[in-house]
Structure formats: C-alpha cells, structure tokens
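The other protein chains are all here in position, but one chain of the complex has been omitted.
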Amino acid sequence: MTLDTGRFLPRDELEHLFTALQADGRRVVGPTVVDGAVVYDELTSPAQLPVGWESDTAPGKYRLRERGGERAFDYTIPVTSWKRFTHPAIVPLTRGRRDEGQVLVESVVPEAPRLAFVGVRACEVAALAIQTRAMRAGPLGDADHAARDEAALVVAVECATSTSTCFCTSMGTGPEVREGVDIVLSELDDGYVVRSGTPAGARLVQGLGLRPAAAAETARATAQVAAVRQAIGDPVAAEGLPGRLRAALDHPRWDQVAERCLACANCTLVCPTCFCTSVAVASDLDGVDGSTTRTWDSCFSLGFGRVAGEANFRPRVRDRYRQWLTHKFSTWWDQFGSTGCVGCGRCIAWCPVGIDVREELRAIAPADAPVGPIPWPRSPAAGRAPASLATVLPATHAVATVRALAAETADTTTLRLACSDPAILAAQPGQFVMVELPAFAVPPISISRMLPDGLELTVRAVGPATSAITSLPLGAEISLRGPMGRGWPVAEAYGRDVVIVAGGIGLAPLRPLIDRILTERPRFGAVRLYLGARTPQDRLFVHEMHALAGRADLQVTEIVDRAGPEWTGRVGVVTQLFDQATWNGARVTAYVCGPERMMQATAATLGRLGVRPAATWLTLERNMACGVGTCGHCQLGPFFVCRDGPVFSLAGLGDAFGREGL
Amino acid sequence: MSSSTRALLSKTRFAAGMSPDVCKRLAALAEVADVPAGSQVIREGEPIAALGVVVSGRIALRLNVPGVGPQTILTVDDGDVFGWSAVMPGSRSTSTGTALVPTQALMFERERLLAAMAEDCELASAVYQRMLKVVARRLAATRVQLLDLYRVGHAS
Amino acid sequence: MTSQPWAAPVRHSPRATAPRRPRIGVVKFASCDGCQLTLLDLEDELLAIAERVDVVEFAEATSRRSAGPFDVLFVEGSISTEEQAEEIVRLRAVSTRLITIGACATAGGIQAIRNWFDHDAIRSAVYPQAEFVESLAMARPVADFVAVDGELRGCPISPAQLREFLIALVTGRRPQLPDEAVCLECKRRGVVCVAVARGVPCLGPVTRTGCGAICPAYGRGCYGCFGPREAANTASLAAWFSDDRSAHEVARLFSGFTAWSGPFRAQIDAHGGPPGPGEPQRELQDA
Partner (left out) sequence: MHDTGLPTGTSGDLVVDIAGLTRVEGEGSLRLRVRDGAVEEAHLEIFEAPRYFERLVVGRTPDEVIDIVARICGICPVAYQMTAVHAFEHGLGIPIDPQVRALRRLLYCGEWIESHALHVYLLHLPDFLGYASALELARDHRAAVEAGLNLKKAGNRIVELIGGRAIHPVSVRVGGFSRTFRKTEITSLREPLAAALEIALATVDLVAGLVPPDFQREARMVALRHPTEYPMNEGHIVSTDGLDLDPTDWTSEFHEGQVAWSHALQARSRDGRPYLLGPGSRLTLAADQLHPTAAAALARTGLAGEIRTNPYRSIVARAIELVDAVAEALDIVEAYQPPDRAATPWTPGPGRAAWATEAPRGMIFHAYQLDERGLIADARIVPPTSQNQAAIEADLTIFAPQVLGLPSDQATHRIEQLIRSYDPCISCATHFLQLHIEDVG
C-alpha cells in the first residue's frame, strides 16, 4: 500500500500521536539524547525527543551539537539501529534438563512486546525490510524476529538534514520514504505533514482528527527532502557493484585495509542489517540444568570461522574484512535478492579508526572495473541439490535414546539411537542433526544410517561436547534438532554409474547413501566405492565394508595414507585408487566426502576422468551453529552451507570451492 | 621366453599406448620373476639391479623409521613400476620393496635396459615418458600425504 | 582398533561415574590478592563449589595447607623475586593444570612498568636501606617461567568468567572465554562509544573482552586491563590516537595494567616509553 495524501499535525499536538500509540497498547521507542549521542530508547512523551539537537558525523567521529529551535528530528542517523528491538543482542534460545540420563530440551517461546518505532528514517525502513527477508529466508525462519517484527508499528520521519557519512541515495533506500511504513512524518518548523501507509496507520491518523495538509506545507516537505538528496549526491557507484566485487576477490587493497582494520566488529554491530549471532551455553554446577542463548556476533571475530578441531576458515583480518564487505554489497544479492547495505553510514562513523566503506569500494571495485568472470553462480539454487530433494523442516527438539554403541576407532564411536520423531525418521541421506546435551555446545552431526525406528550417528570426539556424546551410557537420552540441510541427490544417478569417494570420517555421511543405493540397486549402473583413511586403525565400519566388498554388484577398494608392515592392503592417497581408471567418466555421478583438501584433489582427478562438475557432489564442513541459515557462521561466498548444503555440486560451488579465506 | 614376456607386458597398464614394435623390443629385454610373499625385490640405499613392472600381485615400498620400524609409504599393484631409479645413471634405491602377496613381475636388467635405450631412441622415449609419469604421480600423492589431512577437524 | 560387535561404551560420561573431586590450589606471588578474593566474591556459588572440589591450598581462606599435588592450581601475581622464580617451577611440577589468574600473572601487572626503568634507583627511592630488599630487576608474567595451561585475564579477573571456568571444570565442558574485542560486549550492552561520540581514547578495540565493557558503560575509555585480544592491531589504533596526541600521551594510553604484554609494549616502545620516574632504559625494552 503506497502512502495516502498528507494531513497536518501541529507541533504542540505531537503529544496526541504518542497518546494514540499508547492507547493502541504500545510502548513508544524513539530518539533521545543519552551520554552525548542520540539513541533509540523507550519514550513516554515528545519532550524526551532530541529537540534542538543536530549531529555531525565523519569517519570515526560523531558529535552532537545544540542548535536550538523546536525541531525534534534534525539530528541524523543515531548509533542505535532498530535491530536492537527486532533482533536483540541477547535472546534466550533453549532451556534444557539432563538428569539421570533423561534429557528434555525445549525452545524458549519468544515474548514480543507491542512497540511503536517513532523516527524511523528511510534507510532504516529499508533495513527493517532487508533484515526481515534475511531472518525468514531459512527453512525455519527466525521465530523470535518474526514475532518482534510483526508486533512493531513503524512511524517514519523523512530526513530534513543529512551528514557527510550518508549515502542512501546510492543504495536506493532514501531519503524519501515511499512504502513499508504505517505512518510517515515530514517535520516542518510549525508541525508535521502526516501520511499513512497501512490500514493500521490510517486508523491511527484518522483518530487524531487532523486537517488536510495545505499544498504549501506538502511542497515544503517535498522540497526539504529533495534538498537532502541533492546534498548527499551519489557517492557510491552501486550499479553492477555485486559483480565488480565478486571479480575483485584477490584485489591487493584487501591487504591494505586489513592493516588499518582493528577487526573490532563495530561496523557489523552498528549495521542495521547485520544479523550474525553465536550461541552461548550455560549450566548449573552439576550440568543438570542447561540453557542456550543467542548473542550478536560478527564475522570479524576469530571464533566465527572456527570449526571442530580448531581449524579456521578466516584466520586473517583480510579474510574477515573481505567477507563483510562482499557479503554486504555482493553475496547478499545472491542470498536474499537485495543489497545488504542501506547507506546509513553507521559503519563509517562508528569505526574507531575511521575506515570509510565508500572509499574502500571505490578502490576495490571502481565503476569502470570489469565485472566478470563470475566465480560462482548468481543464484545459490544452482549450487543446491534439485528441488525434488526438498528439505524436511526440523520440527522441534526430538528426544533420542542410546540403544547401542560401537567404538569404531580410538576416538570415533557410532551411536545407535531410537527416535520416533517423524521429521527425523524422514531424513534424507547426507542430512545432519544438531545434537544437544544440556550444558554442552550443540554440534552438527551427520546421520550415518537411517533406521526404521531411529538413526545412527558416527561421532569423532574432538572436543568436550563430542566427547560427552560419544561417552553416553546405554539408555541415555540426547536431544536432536533436524534433519538439517540438503542431502545427496540420489535420483541424479538413476541409470548412471556411481562413484563414491570417502576420506576418513567422511564415510559416515556417505553410509546412508550407500544404503539407499543398495536398496535401489537395479536403478544404477556400476557402483564403485573408494575408501581412504589415515592408517588401518582409522578405518570406519570395517566389517561392513568387507561385507560389501564381497558383493558382486559393488566394487570396493580401500587405501591408507601410511601403514606398518602388518598391513597387506594398499598404501597411498585415495585418488590413486582411480586416477588410472578406465571407466567412462561421462556416465558417472560422483559423491565425495572428506577433508576439504582431499575433496579438492578428488574433484580434480574426477575432472580429468571426464566426470562433469554438475555430476560431482561434495559435502562441505563449516561452522554450523544454528543449522537454519540465520546465525551466519557457515557462509561460503553466496552460500549458507547449513541451508544450501552441506551437499553441493562442484558446478554449483564454482570458484567458491577451495578458495582461501572465503 | 620372449613371446610370453611380450604377452605379459602388453596387457599391463605400463604398456598401454605403446606401439607393438616398441613393446616387442622392450619385452625382449624382460625376464619374468615370481616373487614369493615377504621377499624383497629392492633394498633402500643399495644399487638397483633392475627396473620392475608388476604383472600381478602387490609390492610395498617401505622406509625404515628409527624407533618405529619399517613404514609402508606406497604400494604398487598391477601395471605399476618399482625400482624406477634403475633408469637413472648410477643411482640407488630410495626404498625397500617387499612383496605383500605372491607377485609376478617383469624385470628389466639395468645394464641391458640402459644399453638398449642408448641404441634405440624410440624405446628410450617410450620408457622415459612412462617413468616421468610414474614419478610425477608419486610426487603428487606424496604432497597430499604430507598434509596428513585426516588428522584434524571433522566431528562427523 | 577395528569395529567391534555392538558393545557397551569404553568411555564414561562425567556423571555416569562420579569422578574424584578435583584438588584445587590457590597461590599468589607479587599481587594485590584481588583475583583470589574474586573466588570469595562468588557469594552465591562459593559453598556449592566448595562441595564439588577439594580446596587443598588457599592461604587466604583456610588454615589447611598443601604443597601439592594439584589437579588445578590458580596462580595470582607476577614473578619478581628469586624465591618466586624457584617456587613457580616447583608448583608447575606438582600441578596437572596451571591456570594464571589476573593481569599480574598473565602480563606482569602494573608493577611491570618498572621493567622499563633502573631497578636500583627505584628501590633506593622507596627504601632508605635498599640492601634489605631483594627483588628481580623485572616483574614478569608466570608464562615467562613455566608452561601455563590456561589463563583468566583482567585486573581483577571477572567473577562471571571465574564462575564459568569453575562450572565448566566441574561439568567437564570447555569454558567459554571469548578472545574477541571489548567492543562486542560494549555494543551488545547498548553503550554509546566514548571514542567516537566524545573523542575519549579507548583501548576497547584491541583489548580482550570479558569485563562487561565496564569502563565505557561508566563513561570512560577502556584502559586495557584484560590485555590484548587476538589480532590486536595496536599499531593502527596508536596511529589514530597520534592524530591529536603527542607520542608520550600515546605511550601513556598503553601503559596500564597489561603494559608489558607484547602488542601494548610494542606501542609503548614505539612512542618513547611509559611515563614514570626518569628516562626509560632503552636496553630494557627489548627484554
């Protein structure tokens, strides 16, 4: 619904708007001066507005100046963004209890206060919409954000002033407010031109019994915002920017900006659209009562890209800055179909060393820079398994019971779990579950076998959480959330030859695929299984694999990196099992899982053998903390590994696969 | 025995793509060796007597690690080569080759092979091409093994 | 080990079999006692924790004494005398896990400022008969003398982080002690950045989080008492400070309770040494 024609609210009647909002059962949140800055806080009356204040911002600098007069909205963008209210810094996620082996984990039901946001600027209106798209993009969407977002009423104010850090004009988000708001105000010296954009807004305005705005008043309002557009100009060449940035991933400027960047995360925390979070675990002294909490995090903190075993995908500040900038201005388009930046300039003003994102963009992706070649497809869909493999939505926290355990290797254990949750029982090969023991971190674990009445998880004890899981006694319960992600596209290989390459623990996620292929064996041509492991002692499912090797309709060969004299099998790297193979690569659909570097070597060898990238499927490991694409940790270029993967086709990943620091 | 060595050689991967003529001339240099499991075909640090091509079976190439004992770093199977340094002037074996199972191999006595290749450029280039492939493949594999990929990461 | 037929697990969960209560020790060297006092400041959990661990050495709290062994030994204070240098080596030998607590133990503390200056001059300035007083020329962090298994930062350490560490210890999980910047905590709290909004110099961006961003929340710049964080880009921050400050004033900003830690020390040295009694001794700066 677009805006209606304006009415006029005399300045001294602004109080009435507040009263009307409160009468509507809402707490009013708006701008007010605290500690030398304008912040958004709860207001009881217009008297608390920053009347007579204006603000000046420059890179790394914000100053509030008393200029007098009665205008309340002549300050520019404050440090606070509305995400503090739609996506709070700290949100309780789950409560859990683990007593005598019994486990209960439940989500904390979000409580959404009925708020009215007063003073929302055009760029912030855009930011609210962008964040809403992001928080609903996952298979689940974010319940907490949705509740808060829906409970809020937006009263926008069109900017009458701008500052040196503004660039909404370039990002196409302002300064005019055109839609997506309930009410919009244009402040004039003697009052406000009031327009409404939704039925709810219209009702409220009607209740104020205002006269229509005079043509002169409307004209002044229009001229005012036009002047702001004029003043800001067009500082960023946004047209074609996503492509130019994608093409500039190796620009030397990344290293130069990293020398100034403090990686302090301020830019991401003040950004109105940045949504990344981390999960914190708490418990009582006995580990009986536990809880998880979601807190704002940032791609600038080291832990953000860390995965099991302390490996880290973005160790250098250069990688972290590149991740942030390319996400905001480029891969955001791939993920959510819009820019991630609204041009509010907060990241410029609140950077402690005044790094100006506009300057960096001009240096890294100038308007005249070449766009191509595009290193990955524009749409993540191309990287996903076919739609036929729709993800089953993880319903709730299901309870599973340990029925049996098998020690596979010194540090790896297979748990057979009984579980009656229909969603989990419907899991596809290659999907994973989030495994929660109250008081412990919540790791993503691939399903290593589907059973009629449950599933198996094969877990390597690399940290306290996985150690606790692999040490569970028989009969103990754990909580599962899932199944998550997109699994192996089995149907892709109907009528074709199948090559499966597994490295180390990578065999676990492939096991359900093997099971499925065997149950549908006639649908496939030749099926070849190549297994690699570090040493003979590190091989998984040894008896099972030997049994498979005995089958006539399956070829199983294995090899280990190193071995003692007692080992009479093959020694070498897994690719040596097939690099001189004579089978016809064009007929092959390949499924690969193992350490990323091993998969790179395998993909290269398969390519040489004529296996098409679109028929080569890999499963990636990243820091998957939420499992549904809302925490941001597992991003790889345009992809959320947890949501768009973990299974990808080589063609779909394109240049994003194996690129350092991405 | 030349005819049988020729038959054996021609069906190995080693001879793949080799012109029948060259294959014939090379086979003439070969002697069939039947290696019982456990016996050694080359010894680390010792001069190499012959170049070997595995017809069937498996040979483990091992390095002795003080305090740990012999460690297998690579196995060679049907069609693979061992003792490749035989074609390098005056070089010694870089590892010890032990048959893991009863293995049949074609052995090319070093002096005869080098002499023949000195005479016969076509033969020499066929052999050297294949040697280069073998060495390149092993180098690539060694690089990946060095990374010890399976050691860290991956909870599942 | 190849895969066994389905069998009972080899390993057991911490709660499946009640583990022996860990033997805890608390000792101090040159320090103010504030960090070990933080243990006694956990008023709500103190008694419950005491029931789950065995406090065998904690002179400030109990007359029972022990020379070890310790499963976990908390060490407060910097090493600044010969005796202390010998004692820490002995303690390391009898401790399974040695955890340094506080800025003195982890970074040398405020007394490490003297490391830049002439020790004898300082000693005789404080003590009429300096010969009675023995101390090393420098006050240094414990890690300069023995291997350290973990550390709790801060001057003093944060009660919340100590609580988290102890709960993790008794429940067998990894304590969550983030190494990110103070800024994250500051922004989560909704504090207005004192550096940007008021031009107050703040070490928050280069300082390890954990305190709760107290100083900015109380209208001050962070003075770095938790020491440098991972990837602390002090050079860039110092360059920014230098825009409207003399080199001496820049050095002063880094010359706090963790001044001796690498990234801070580098900027102090690069800007003429810390404020103090007389000229800094150049040769000491490379120590």
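Labels A, B and C are assigned to the chains in the order they are written; within every chain, residues are numbered from 1.
Throughout what follows, contacts are C-beta pairs under 8 Å (C-beta built on N, C-alpha and C of every residue); 3 or more make two chains touch, one makes a residue touch a chain.
Here the structure is a predicted model, which is why all the values come from computation and not from measurement.
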Field: Which displayed chains the hidden chain touches across the whole complex
entry: C
Query: So which of C:Gly25, C:Pro141 or C:Pro156 would be touching the chain we can't see?
result: C:Pro156
- prompt: Of the residues listed, C:Ala107, C:Ala168, C:Cys215 or C:Val250, which one is in contact with the missing chain?
  reply: C:Cys215
- request: Looking beyond the chains shown, say which of C:Ser95, C:Gln111 or C:Thr209 touches the absent one.
  value: C:Gln111
Message: Touch as defined at the start, partner being the missing chain; which of C:Cys35, C:Ala105, C:Leu203 or C:Val250 qualifies?
response: C:Cys35
Task: Could I get the residues of chain C that touch the absent chain, sorted low to high?
output: 28-38, 40-41, 43-44, 46-47, 50, 55, 58-65, 77, 80-81, 84, 109-111, 113-114, 117, 122-123, 125-129, 132-133, 135, 139, 155-156, 158-159, 211-212, 214-215, 217-220, 223, 225, 252, 256-257, 275-277
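Heads up, the rule we're going with is that only the chains that are shown with their structure count from here on.
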Message: Quick check of your reading of the touch definition: is the inter-chain graph here a line, ring, star, complete or other?
response: line
- prompt: Among the chains, which one keeps its Cα centre farthest from the Cα centre of chain C?
  reply: B
Statement: Greatest number of touching C-beta pairs links chains A-C
Message: With centres defined as the mean C-alpha position, give me the chain B-chain C separation in Å.
response: 60
Task: Take the average of all CA coordinates in chain A, do the same for chain C, and state the distance between these two points in whole angstrom.
output: 35
- prompt: So what's the Cα centroid distance for chain A and chain B, whole Å?
  reply: 52
Task: Send over the residues of chain A in touch with two or more other chains.
output: 463
- request: State the interface residues of chain C toward chain A in the complex, per the touch definition above.
  value: 1-16, 45, 48-49, 52, 167, 170-174, 176, 178-181, 183-184, 187-199, 202, 204-206, 219, 230-231, 233, 235-237, 239-240
- request: Would you mind writing out the residues of chain A in touch with chain B in their complex?
  value: 307-311, 432, 443-446, 448, 457-460, 462-463, 466, 503-506, 508-509, 532-534, 538, 561-565, 567-573, 575-576, 579-580, 594-595, 597-598, 601, 621
Message: Please output the residues of chain B touching chain A within their complex, sorted ascending.
response: 13, 58, 60, 62, 69-75, 77, 79, 98, 100-101, 137, 141, 144-145, 147-156
